[in-house]
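With one protein chain held back, the other chains of the complex are shown just where they sit.
Labels run A, B and C following the written order; every chain starts at residue 1.
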Amino acid sequence: MDYFLELFLGGLTRGSIYALIALGYTMVYGIIELINFAHGEIYMIGAFTALIAASVLNIMGFGPVTILILAMVLAIVYSCAYGVTMEKIAYKPLRHSTRLAPLISAIGMSIFFQNYVLLAQTSDFLPFPSLLPELEILEPYAYIIRSSEVFIILTTFGVMVLLTLLIKFTRIGKAMRATAQDRTMAMLVGVDVNRVISMTFIIGSSMAAIGGVLIASHIGQINFYIGFIAGIKAFTAAVLGGIGSIPGAVLGSLVLGWTESFATGYISSDYEDVFAFGFLVLILIFRPAGLLGKATTQKV
Amino acid sequence: MARFKNAQSLKKGFVLTVAAVAFVALVVLPATSFAAKDAKAGPLKIGVGGAHSGDLASYGLPTVKAVELVVKAKNDAGGINGRMIELLTQDDACKPEMAVNAASKLVTDGAEAIIGHICSGATNAALGIYKDAKLVVISPSATNTDLTHSGNNPNFFRTIGSDYAQAKSIVDFSLKNLNAKNIAVIHDKGDYGKGLAELAKSLLEATPGVAVALFEGVTPGAVDYSAVVQKIKQSKADAVIFGGYHPEASKIVTQMRRRGMKIPFISDDGVKDDTFIKVAGKYAEGVYATGPKDTSKNPLTIKAIADHKRVYGEDPGAFFINAYAAAQALVNAIEKAGSTDFDKIVNALHNEPVETPLGNIKFDERGDAIGVGFSIYQVQNGVYVEME
Amino acid sequence: MSAVLTINGLTMDFGGLRAVDKVHLDVRQGEIVALIGPNGAGKTTLFNCITGLYKPTGGDILAIPPGGAAKRINGLKPNQVTEIGLARTFQNIRLFPNMTVLENVMIGRHCRTNSKILGAVLRNSRTRREEEEIVAFSYHLLERVRLERHVNDFARNLPYGAQRRLEIARALATEPFLLLLDEPAAGMNPHETRELDDLITRIQEEMDISILLIEHDMKLVMNISDRIFVMEYGKEIAVGTPLEIRGNPRVIEAYLGEEAHA
Partner (left out) sequence: MWKFFSLDEIKKSLLMALWFIFLTFPIMVIRVNPIYNVVEWRWQNMALVGAGAFFLSFLWRYFLEYKNPAPSKPADDAAVSRSGRFSELLRSSGTRRLAIGAAVILALAFPYLFSSYQVNIMTTALIYVVLGLGLNIVVGLAGLLDLGYVAFYAVGAYSYALLNLHFGLSFWICLPIGAALAALFGILLGFPVLRLRGDYLAIVTLGFGEIIRLVLENWNDFSKGPSGIAGIPRPGIPGIEMSLNASSVFLYFLMIALALFTIMVVSRLRNSRIGRAWIALREDEIACQAMGVDKTKTKLTAFALGATWAGMGGVMFAAKTTFINPASFTFLESAIILSIVVLGGMGSIIGVIASAFILILLPEYLRAFSEYRMLIFGAVLVIMMVFRPQGLISNVRQTYRFKGLQENKEGD
């Protein structure tokens, strides 16, 4: 039973990590139906910015709390800046072309950002300081769960609730929903679509940055490639849950995390990714729109 | 009813073209031959192939510098038998398909011997081309056992221990010094790590009274390894052998130690890296890793590193010493052979010992350097210390 | 006259919503039948059920090819329905925009021809002959709808009315015995509508094809229909000749009432 519980918790952590990135994927997809392949790279840039900021601040002699806050803020600011710039350069000019053009552009952006960081920084793994405080109340349970895991799980659920509220009740949330439904119509009734899309990228990038800082300090090392690996998994999770749906992204991530964890625990980690992708195919065969996606009857 | 005509009408030509191509190929092919090998008069060209770009460049570039240093010293001393040495470098980014292109470029450009390549897969792919062109290849870092043990590559030599030698020293150490009886073998599913783990596993299985508790691969770059760590715990292993590189090793060790698992962790050269100690921090303490025998006291090593610092202004990188030795061995063999004739160079490599930073070396019949092997290191107070 | 299409008690539910409720309808050989009703009455849904895009919840749809046996077609795939001999157009034009006008019609020949991959690659005489026949047949149809001058234009570049006519030609290329037209006159100016009126009548007369059409343009409907079915809220509320329908108070209330509001 203990074994099961530990695998369950491991899967929960894994799933929460995927979810932090998957939320950004699903938001962008929900609004402009674009698979933003470079979203993982925004997460990676967030983590790098935080690492650089933390190292500089550390040398300047700041305390751990100041470092955590400043590094987090800078990571968010820079991730948003990169996200918005990317949207303006690579996606906005393509809004009226075929579906494939923005996808290729996104793949190009992803390759570009990876190599940009690789060249400007390094290809080696860099140790990432553990910025998160260790919670004393968890000390007796240290063998089963870590503080950073608790932070990640709580943040994931917090972010999910906040996003849902934001989209349901705020003005920008309503504008987002309108844009998602019908961009032309939204424009006609006075929604500033460009602003809505920029906001979407800002929110998505912020989540990637928060994820980047939390996950990097949990794992303890980063390099230029972390975004791509995590990004593919997060994208899988978002599709599994029904892309475009916010609770779907979280559910899909958790399901994926547990699939991998239990497959490793009870079968073999050799094929953990095979199980993950196989499970995705299986789900999509029976629910072609994902777990929480709405199966739409196409209007004729 | 309207009459119509298909505007495209050149499809018939294709069949003809195909036939023509086949014909020309057959007729003209025998006429083509090598032009490069006759160029004996000019400088002696040595090719250096390996990863010079991408994420593995840091493994390939030190070799280029090592060869440059050796060649410069030789040229300053009048070259080999009066011929100056010229270097040709080609990037393969550690990819087999690019290695083939790089190799054919080196052959075309008239290289007469090769130092490289860096990664085993790329080396394997390139070897076929060098073998056909009858060129000697000395790699400073390709450790795959089959490269020498398969017997397919009479032109291949290396100045680094094979995976087999490394696996053997890991297993011997675990059994004899650590008295492990039930060992979990973990790898990173990669070329290097998995190959090593497979060898370790078969060595363990061949030992009576020793069991392999677990044999599993972890996905490199995955966000979390807790499930595998749980599994190791569940398997009641009394030691863990890991084949792979330090990013995965540090994640696994950290999770193990955090969960209170104190069993020994033995790994390979890919983990014997300062980044590992920095990333894993206090959890790195006590971890064992194999690495090339410590030759830092050898005066030739000291001189080579000093030269590197003088010329390039920094400390040398990975495989520098091995590449330095490889270049010296090659230069020595060509000199002793008195020509660039393939058989003579091969003969010299097998029989003419040369003084290098790795010691006085020559090569056994399979192409492995005799006397180049591994030691076990342990992390003690934040540094790797060689064990006796 | 024998029937070519008989629908008995057809029902279509979407979740809890009943879009078509036990509808009975029949089209006889050589007839032009109109299906009218206010927006949202379930007319297009009925079309989609007939042509296999939706699978009806209940009831029967029988297609009876002239001189052939009746076939129950509910639940068949759209292409199977087309193969039996029912072809349709769409309310919001669905051409293949990046194919030429001629190619659009040639697609209609797909289910009446059978050259395979090997034939296409080898371009043997049989395939070439078949290809020639497809082109000739399609060109002939384009002449019929007076689009022959646009053969090599991309379909997306055609004017609106011409796109509607192209859709009809494409449907005709499948050699149907029953043609289903979904609001063929929508968006046309009076001149184009008159031409359409003429075209539909000619198709019926010269090609001996029965026609079932959904239309809002009352003038067109009254002009060309032999019979009219009226639907409201998924239910069928009246059947009859144009004259009968014109005088039916329930229809006036339901349908024309809405017109008056609009």
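The criterion applied here is as follows: contacts are C-beta pairs under 8 Å (C-beta built on N, C-alpha and C of every residue); 3 or more make two chains touch, one makes a residue touch a chain.
Because the structure is predicted, anything quoted here is derived from the model rather than measured.
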Displayed partners of the chain not shown (whole complex): A, B, C
Residue, one of B:63, B:120 or B:332, that touches the chain absent here: B:120
Among C:71, C:110, C:194 or C:216, the residue in touch with the chain that has been omitted: C:110
Sole contact to the chain not displayed, among C:3, C:70 or C:99: C:99
Residue of B:44, B:57 or B:325 in touch with the missing chain, whole complex considered: B:57
Chain not shown: contacting residue from C:2, C:79 or C:189: C:79
Interface with the unshown chain - residue positions in subunit B: 2-11, 13-15, 17-18, 20-22, 24-26, 28-30, 32-34, 52-54, 57, 90-91, 93, 95-97, 99-101, 104-105, 107-109, 120-121, 124-125, 127-129, 132-133, 144, 146, 150, 152, 189-191, 194-195, 198, 217, 274-275, 278
Touching residues on subunit C - with respect to the absent chain: 51-53, 77-79, 82-83, 87-88, 90, 94-100, 102-103, 106-113, 115-117, 119-121, 123, 127, 130-131, 134-135, 139, 148-149, 151-152, 154, 170-171, 173-174
Absent chain, residues of subunit A that touch it: 29, 33, 35, 45, 48-49, 51-53, 55-56, 58-59, 74, 78, 81-82, 85, 89-90, 93-94, 96-105, 107-117, 119-122, 126-129, 232, 235-236, 239, 243, 270-271, 273-274, 277-278, 280-281, 284-285, 288-290, 298, 300
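Going forward, only the chains that are shown with their structure count from here on.
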Central chain (by mean CA position): A
For subunit A paired with subunit C, centre-to-centre distance based on mean C-alpha positions, whole Å: 48
Between subunit B and subunit A, distance of the C-alpha-averaged centres to the nearest whole Å: 36
In subunit C, residues with contacts to at least two other chains: none
Residue numbers on subunit B that touch subunit A, as the complex places them: 54-58, 189, 216-219, 221-224, 226-228, 230-231, 234, 246-247, 250-251, 254, 258-260, 275, 278-280
Subunit A to subunit B touching residues, read off their complex: 3, 6-7, 9-11, 13-14, 17-18, 118, 123-127, 142-144, 146, 215, 219-221, 223-226, 229-230, 233, 260-262, 264-265, 268-270, 272-273
